[in-house]
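One structure is given below, represented as structure tokens, and several questions about it will come after.
After this line comes chain A, so read on.
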Amino acid sequence: MIEIENVHKSFGALQVLKGIDLTVQRGEVVSVIGGSGSGKSTLLTCINGLEPIDKGRIVVDGTEVHARDTDLNKLRRKIGIVFQQFNAFPHLTVLENVTLAPRKVKGMGRKDAEEIAVQQLSHVGLADKLNVYPSRLSGGQQQRMAIARALAMSPDYILFDEVTSALDPQLVGEVLDTLKLLADEGMTMICVTHEMSFARDVSDRVAFFHKGVMAEIGAPDQIFGDPQQEETRQFLSSVR
Partner candidate 1 sequence: MGNYTFQWRQAFRAFPEMLEGALVTLQISILSMLIGVTIAVLLAVGRDAKSRWLRAPATAWVEVARNTPALFQIYMAHFGLGSFGIYLSPYAALLAGIAFNNAGYLCETFRGAMRAIPGTQLRAGRSLGMGQAKAFRLIILPQMFRISFLPTTNQMIWAILMTSLGVTVGLNSDLAGVTQDLNARSFRTFEFFALAAVIYYVIAKAVMLGARLLAARLFRY
Partner candidate 2 sequence: MFDTALTFNDLLFMLKGAGVTLSVTAFAVVGGTLLGVFFGVLRSQISPWAALPLTFVLDIFRSVPLLIQLILANAFQAIAGWGISPFVTSCIVLALYTSAYCTEIVRGAIEAVPSVTRRAARSLGMTWGQDLTQIVFPMALRVGLPSWIGLTLGVMKDSALVMWLGIIELLRASQILVTRLQEPMFILLVTGAIYFALSFPIARLGSRLEKRWQEND
């Protein structure tokens, strides 16, 4: 369970998060939508402790993320994150990209790590690209590799930060299909996304962020069919 309580975060004078409250249960898929600069991506980087927060707390399975005595490296093993920029490690092959963390962070043997990696890469449809360098992959393939890389740590939660925003339109589908697959398998996911049809079809709940505040949250049918807030209505009509 991820519990987010009254989280505030500023970059200098700019207030990005102004008191966010959100609880995500195991097995739940929550999509976060909203305009750019609404703070949705920042929230994700706060959840796995890549960014400090100014106020409030984030608790993952009973561990407070920003507590002084929390071992972040250990915590991050159970929270995977996939970024908008794929962040492929250019000097490693696809297989090495995926086995690196299991081997060096979890201390797994090469054989075991490769077994898991091959399994995850097949999962995302890259079984035939094992020994290729990322520069030879399309954007969609790199992004799927990044997903496999996060999955290989067998995390309990995965955060997706606009994973299709940097992709060419014709490559978006293959990545969304991978996300759907994960959702169907019961993975707990928080997806910051601009893909409204994805948010509607896959999520259990949809949260709408506006200017650092969570303006509205509810079931996809309610948010898309009967939004309660004026801002939500405006946003949805602007993206359609």
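Selection rule: all candidates are chains of the complex that A comes from, given by their letters.
In the analysis below, contacts are C-beta pairs under 8 Å (C-beta built on N, C-alpha and C of every residue); 3 or more make two chains touch, one makes a residue touch a chain; residues count from 1.
What you see is a predicted model; the values in this text were computed from it and never measured.
Here chain A touches, in this complex, candidate 1 (chosen among 1 or 2).
Against candidate 1, in their complex, chain A makes its touches with residues 48, 50, 73-74, 76-77, 80-81, 83, 85, 87, 89-93, 100-101, 104-106, 133-135, 146, 149-150, 153.
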